[in-house]
Structure formats: C-alpha cells, structure tokens
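Partial complex: the chains shown occupy the same locations as in the complete assembly.
By written order: A and B. Residues from 1 in each chain.
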C-alpha cells in the first residue's frame, strides 16, 4: 500500500495517561462520552490492530488485551504503540490533561511541538489577576510568552459558546472561572488570530464531534464563515480539526478559502473500518493541499496508533481503488500521500523550536 | 448471510390497511409525500423482494403486482409478508391509523406490544375536559392508565414545534384541537420522560424524515442535546427513531449519551439497495449496544417486510465486507447481529404484558 511507510506529522494530539488502566477506565477513554465500550467500531479496531503490537493475536478479547497491557506496563505499551505509528513529529495540545512533552518525546522517540490553547492561558491569567480593564493586554503578553516555543495555537470556542462567536472586541465582563461569555471569547479568538498571523502560528479550532460538554450543532465549521472571511487576507492559517460529521462542510471551506487546513483527526480512530469512506467524502471537495493528518490521540496510546494505522489503511484502500479505476496515477497518488502525511503541515507550521527527545521537561 | 435467520424485535411500527388497494392508493402509501411512485428505490425494492412472497417473479411490473395483491386479498398478503419478515415481537405505535393489536398479532403470528403516543393521549383528554389548570394531572392519569399495558411511550414533538422544545413546566394555554404550543409540548414531553423513567418505559422520539407535516430541519436529533443532558441520570431510556438524513448525528448522541437508543427504521425500506450504506454510516460512531431494529411499517405490510428484508440484507452485506477485510470475527459479528436484531430492545423495553396472538382486541 502506498501509505505504509510514509512518515507522519501528527499535527494535533494529546499526551497519554501515565499509569495502568483497568477495563472500565480503558473503556471510558475509548469514548467521548462517559461510558465507552469495546462493542463499537473503535473497540473492534483496538482488538484488531493494537493487539498484535502487544504480541497478541488480532481480535484478542478485551479482557485478555487489558491483562497483557497490565503485564507490559503503561510505559512499554505506550512506547510500542507510539513508535508503531510511524509518526516522526507530534504537535501536542497542552491545554488539557497530562503534558510532559519531553517524556512523550522519549516514549515516542520523535520530535514534539506544543500547541497552546487560548482558553487555558486566558483562564490562568484571570485566576491570577481577575478581570481588570487591561485583562486582554495581560492575556496577550502571556500568549506571546507561550507562543515563543510553540508551533501553533488552539481554541475550543466550539465548546464554550459555539463557532458562531461574535467578531467583536470587548472589554472584560464579570470574572468567571471558565470563560463562556461570547463577547469575551470572540475577543480572545480575535487576539489569537492576530497573534497567529503575526507570529506565523496556525490557529486550530475544535470543530465537529467531541464529548458531552459540546453542543454538536454549534460546532459545525460552517458557523466560522464570517471569521474565515475576516481573516482571509491576514496571513493567518486556520485549521479545522476533526470536523466529522461535518467533514463535507469543512471540505467546502477548504475549497473556498485557501487559508484553511482541515483534518478528520479524531474521527479516524473512532470510525474504525470506515476511515476510508470518511476520507473519500472529505476528498470530494478538499484540495489536496488543505488536508492534514492528525490522530487527536488522548489518554490511550492506542488512539495515537489507531489514528496512524487507520489513516494509512483508509487512504491506502481509497487510493488503491482510484488507481484500479485509473482515476489517478501512482506518481500523483504518492504526491497526495506525502502532502497529507506531513507536507502540508510542514508548509504551514513553523519548524520545531525545541523539545527534541533529549530536551528538558515542559509542563503546559 | 449471518443475518438470515435471526429473530427480529420490531420496536417501532404501525398497523396495516385493512382492505385492498388500487395502484394510486398503494403508491400513496409508498411515500411520505402525497404522491409516491414505483419509480423510486423503494418501488424497485417492492418489485424485487415482495413479489416472490406473493409467488411472482422478482421485478414484476407494478400493475401485475397489484393484480396479484388483489387476487390474494389483503389478509393473505399481509399474513404472508408479515410472517416472511421473521419478526417475532412487534411494538405498535397506536397513536395514528388503524390499531387492532390482536388482529395484527393474528396476521403476523407474533407477539405484539403497544407504544403509547403522548400527543394523542393529551389531545383526547383536552377534547374531553378542555384546558383546566389541572390539565396535566388528568393527562398524567390517562398516561398512567395507558402505560399499564404498554411497552413504551412515543412523542411526535418533532412534527409539532421541533425537537428544540423548551424544557419547561407550564400551565395550560388556550385550548387547541391539535397540540402545537411549544410550552405545552415541552411540559408533555417532560411528563413522558418522568413517567418513562418511573415505569421503565423507553420514550421514543420521531426524528429525521417524515411526511410534509414536518419541517425536516426541526427534526434533527441534535436539537435534543439539552433534553438528553437533563435526562442522562434519571433512568430514562430515550429512543431516536429513523434519524435519516441525520443518522450520523444520532450515532454521535448514542455514543455520547449511554441512555440513548437509535434506529434507522423508516429509512431502511425507503433507501432500498442503499440500506447497507446507511447502516455503515450509522455504525461509524454508534456503540453496538445502542442500535435497534425497526421497520416503521405503516399501512402496507410490504413496508414491514422490506424493513426486515433490507435490514437483513444491508447488515449482512456490511458484515460480509467487514469479515472479508478481517475487521471483525464471526463471533463478534454474530453478537452484533443479535444485539441489534432483538437483544438491545429486550434489554431496554419491559417484557410484553399481553396481546398474545390469541388475546382480545385493543383499539388505541
């Protein structure tokens, strides 16, 4: 398969849980909801594809899989799965969960870059200084400092007030521990867009499905249309993450707005055997220059591995079909694979500043 | 095919027309709109799959099909088609159309349970007593009585004010023959949710496509997000019916909210040869524990039969493909089939109270 050996840049993922997991906790992390289950497409995929990485036969039952996982220990399991992904560069969103970048780099034996989450920085500043009239000056200063060693910015405004946030600049309202005020969020995203354009850092948006903290209808990337128009000529690169089940909408935006990158990150491990179909729908309209790879792996290194494995498999099957139908040449297919695997990310993200496997620890 | 012989629980359907039909009336019932046609996916499916049940060759022309139907008579036709479905338990929504449960049980040679429609009960109460301040006490009493021999509740609030009904408790407004006031409907659905949780009766929602009385955009199950959050820990089981073309949205809700069941009922007979594709999209994210089978058969026993036949065929083809791709084992596939065919319904619905084939008549 054309996609077997191409090195991947995982431009959006998270750290792994530093500890062993029993079945209920493992299944919980196998879902965006509170009660995941092996009885799902992603559960089948874990048993089919991850089991062999742990020296088990394909389709090993869940209990046996968890037993072997405990036997090897989380460090060995994580190292095996992360390295089996064939990913050479990992961009970690440090806004949520454990974030020891150096340790992740050591486990994965790869380069690691940091993606800074706007809301997390703003909430840290608010926790420290409250909400003075100068709040956003302080937020900007904090963001600039964090951006100095980052490869990208990220916003989860989709979770807070939806992607149809106002395009306004506001002064602070009453303090809140968790930023949910639409005007404040609009200002924050606007600040992120300005800094991203100035510093050459792509701004990632969570779009599409996620956990129960989300109203999915408010996470349709089409709600970003006004924002995309307003940033089209500023030099900013906007990245739409995940997108499912709105991946065709996202593909349209990437088609219409050249400063838009998209991925179907999170969806790939979750949809299992269907990864090929989801990629096919995305490539209907998305220019090949606009699609990136990511796993959105979080907590379980299985997710990082499945993201890579099912992306390779899904895109590989798709291109096999296109080749068999004489819809593309091998040379063009190879070019497409390289662009999506790492080329497009390389083109839009800055070079990795540090966090080589041997560098010091950073906790975001 | 793995799905050929599994017994089905049809957890949402309706009665059949007790009489013979000419071509225009048959085609009318072959559509959610006012003018159905054999020249459609469902029309092809009737000719392909139902004709042999009536001893005709596959693909028999519409006129010949109707002639044979008349020759056999509606009772014989209904008995043949209902029995050919391989469905052993039928849950009939008695809120609309003819509802002789005992006769249906006799025709189908199966067990029959009743699903009580909230709006129908409320409108009966209003017709009788008007709209006193105590209206909802009377509605509750009527619902409790009906619920005593039912297996589930159902709401068509999607048709009345949309699935984004208010989560409020209100006092009655001015009387109306047909309940469309959003506050009243919100109160009614809230009452249904409370009774469903208390009595262990799943609450079914019409979602997705239906007849021209519907604004399809108001029937997107994502509009239920707040309702699902508010009922997540109450013990209620919420059932999203039909869902097409929002079946991926529904699958996300089933993934995120463990108290949600879904089906693609009505869509399966309508999309004909495409049933496999629709099921594949649904299973991308829906846990296998959450998917149920239904036909939503209404009027024509052809719909009950095609629901079963095309579900068997669609899921069978899908699993054949997964097996061929080594994405699932035979044992896991069999478990999935049994869960969707009847296991999940059995787990969430109460046992059938009565309405055995030989029991008395109930008219809802």
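Criterion: a residue touches a chain if its C-beta (ideal position, glycine included) is under 8 Å from a C-beta of that chain, and two chains touch if they have at least 3 such contacts.
Here the structure is a predicted model, which means the values were calculated and not measured.
All together, the complex described by this structure holds 3 copies of its single chain type, of which 2 are visible.
In this text, only the chains that are shown with their structure count from here on.
Here the C-alpha atoms of chain A line up with those of chain B after a rotation of 120°, rounded in steps of 5. If you average the CA atoms of chain A and of chain B, the two centres end up 38 Å from each other.
Across the complex, chain B meets chain A through its residues 220, 222-223, 225, 229, 232, 248-249, 252-253, 255-258, 280-281, 283-289, 322, 325-329, 332, 335-336, 339.
Of all the residues in chain A, the ones that touch chain B in their complex are 31-37, 39-41, 44-45, 48, 58-59, 209, 211-212, 215-217, 244-245, 267, 270-274, 277-278.
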